[in-house]
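Of the protein chains in this complex, all but one are displayed in their positions.
Our next item is chain A:
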């Protein structure tokens, strides 16, 4: 089930060889001066070999925080992982000793970030920073590490890699810098690559090149790819499965074609309606009304209900399914599709 197509139903926790990464009920809080911020509130997902899972959501929906929790690079404090398990190759990373966690970062799971310029150390050459992966994890000599760095730069299609290996990050263009980040992240053939908004800081043509590169690398190595983004277009092009996040929860999940084709959650529906379409030229975009929730005071019941056009309150609501009172669990609505809405069947029209 490595490259799921539209016809293959989404099956959480069951891949051809089982999931490589399994996040279970992850919860992250931040203690700030203005109170407790609930950034991630019970997120679960799995990533199998060769699978691309897109985590889609607005800023503040908890998608980056959950990724950083998986990597073990959250600043704690102020952050605190209050519950959950992060199973990687059968081990729970959250309870593993720090040294063991560290050894997973790089060869097991690695990550690329949105802003490659600030994410690379300005005072070391890119070759040095890529080579560090080999030196830290394999004890490779400095000279050998540099040679391997050149090979990696070739692999991510940086022109004249041998000449540029000693250049510094500021001497590269935005797209090339992101390639350097990618080279660093894939250096040790990780089983999972988390890409946190990898193309947001790039212009459109370069975005496409970087996404193509990621796809090609994934095909070559069979790594699982977690793509964190708010870009619906990117998700549509490259992802197999998508999880839509809102207020630190996953509100809908399924294959990209299913979810985009016929959303089961009003929030996803709202996102789709806000995409500019070529054929709808001249028509007005429909934004989702209201503001994203304040994570230190998430609305009761369904966190989306204050903005939801399909909410049912008072007498309209079915017993136990009051949108402002009862929290909708993420449940299987139709085969291969989960959604956290009391009235998903109506939204779907089934």
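Heads up, the rule we're going with is that a contact is a pair of C-beta atoms (placed from the backbone, for glycine too) under 8 Å apart; a residue touches a chain by one contact, two chains touch by 3 or more; residues count from 1.
We take it that contacts and distances are computed from a predicted model.
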item	value
Candidate names "Response regulator", "ABC transporter permease", "Sulfite reductase, dissimilatory-type subunit alpha" or "Acetyl-CoA C-acetyltransferase"; UniProt protein name, chain not shown	"ABC transporter permease"
Absent-chain contact - pick from A:73, A:273, A:313 or A:350	A:73
Option from A:106, A:175, A:248 or A:263 whose C-beta touches the chain left out	A:106
Hidden partner chain, touching residue among A:119, A:199, A:255 or A:344	A:119
Residues from chain A at the interface with the omitted partner, ascending	71-73, 75, 102-107, 110-111, 113, 115, 118-123, 125, 132-133, 136-137, 168, 170, 181, 184
